[in-house]
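Presented below is the structure to which this report refers.
Note that one protein chain is taken out, while the other chains of the complex remain in position.
So, chain A:
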Amino acid sequence: MSSTETRADLIVVGAGPAGASAALAAHRAGLAVVLIDEAGRPGGQVWRAPAAGVAIPEALRTQDDRDGAELRAAVAASGLRFVGDARVWSVTGRFRVDAATEAGTEAFVAPRLVAATGAHERVVPFPGWTLPGVIGLAAATVLLKSEAMLPGRRTVVAGCGPLLAAVAAKIVAGGGTVSGLVDLAGPADWLAVAPRLARRPRLLRQGLGWMIRIGLARVPVHFRHAVVAAEGGEAVEQVVIAPVDAEGAPVAGTRHRIAADALAVGHGLLAGAEIPRLLRASLRFEAEAGGWIPVLDTAGRTSIAGLYAAGDGAGIAGAAGALLSGRLAGLAAARDAGALAEGAFAAARDRILAERHAVEAFAGAVRRLMRPRRGLVDAIAPETVVCRCEDVTRAEIDAAVMAGAREVNQLKHFTRCGMGPCQGRFCGDTAAELVARHVGSREAAGVWTARPPLRPVPLDTLLGDFDYADIPVPKPAPL
């Protein structure tokens, strides 16, 4: 009853800029490549394709959409095998990837694997963050890009980093109202990173374009402010904001209440390193790069032979960085498979590393703007829910630490924090920060042990049709 098994030279999980370029590079070098993604078409989050049947109005189209279309065309023309709408639920060693699709389950086996699973967003909890109408900044971009849909009629856009302006500008362009843009950073923070942002003139122009659009729409901008509560009955009705210090801690000053029916909020990005974690590759903690990331050599090799990591899942670096790290990992896989001579590989590697160096200053500036702010976490009120799958509050996390939980997996056992369907993707960073406050460091607080499935998967899809006689029940236990 084994699933259908497809063999390849290389499996790439994730078809964003990193994964798609890894797959293309390896395929061009002669490897048989399978590229797998949750979405129906390549593009990932930044270059996300519109949903089937959704026409994105010209006014909403951006350079990202054009880059995404180009990537999709390149994958389609290449002849490599793309498996879309596939939920990867198991990844095991040397390497077998099991994916659930509408058609059932399929297993892919290859001696090499590139993990390019991107990032997910960090939302530091505040009272009301679980109300309907509150969504992540990245979730808002998905709605806008993929569905051409506004988060609400009057949306507050809050948090940090360039996504703020991107989301606000897209809402305005789509005919919505942004009732407030609430930025943890102040003008001085933006000025401090401006020279590094200027290293990528096209992206800087794009950002300025967003700002102009926001300015023309007379969106009220609140620098050095944070959302301290979302309030409402059935759904969000108003958003409370307060001035904060550089670390995001609320300070004395006027609290504003902004009427809104949606709040798009995000406090930076977390590297999605689930596959390296699942396969027990060496990890290291780097707060600005998105938390726990795999230890890599210059070409993207992890500590596990044959396992590579690229893109934001290997450390937040944005689409340009992802494209380059993906290409490099794909070439390294081809090199390690013997399809590419060392000389050709080394030359290509050096060119890519030089290009990556050029985009690194910009990426570093963006990381700086999206960095985690200690004060935000410290300000979480005791009764605020941190783990929304299991309704675990900050007070319960603190109490578990007082009861002896020294690291996050013990915390999980004491409180069920991180035991819900998201497996700690939403609460993990905050919970670990809270534990770290008591045990000294994030390294000491540890990291959730990764468990399959990578995303919840319907049993119906996994199990398919079967006869009882086909279940290979092992021999009975001793009496």
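Following the convention adopted for this analysis, a residue touches a chain if its C-beta (ideal position, glycine included) is under 8 Å from a C-beta of that chain, and two chains touch if they have at least 3 such contacts; residues count from 1.
By definition in this document, contacts and distances are computed from a predicted model.
Student: Leaving aside the chains you can see, what is the UniProt protein name of the one that's missing? Options: "ABC transporter permease", "FAD-binding oxidoreductase", "Thiosulfate reductase" or "Phosphocarrier protein".
Tutor: Going by its UniProt entry, the chain not pictured is "FAD-binding oxidoreductase".
Student: One chain isn't shown here. Among A:68, A:176 or A:420, which residue touches it?
Tutor: Once the missing chain is taken into account, the touching residue is A:420.
Student: If I consider the whole complex, including the chain that's not displayed, which of A:64, A:98 or A:261 touches that chain?
Tutor: If we include the chain that is not displayed, A:98 is the one touching it.
Student: Go through chain A and note every residue touching the omitted chain.
Tutor: For chain A, the residues touching the absent chain are 1-3, 89-90, 92-93, 96, 98, 105, 107, 280, 400, 403-407, 409-410, 412-414, 416, 419-421, 423, 449, 451-453, 456-460, 462-463, 466, 468, 471-479.
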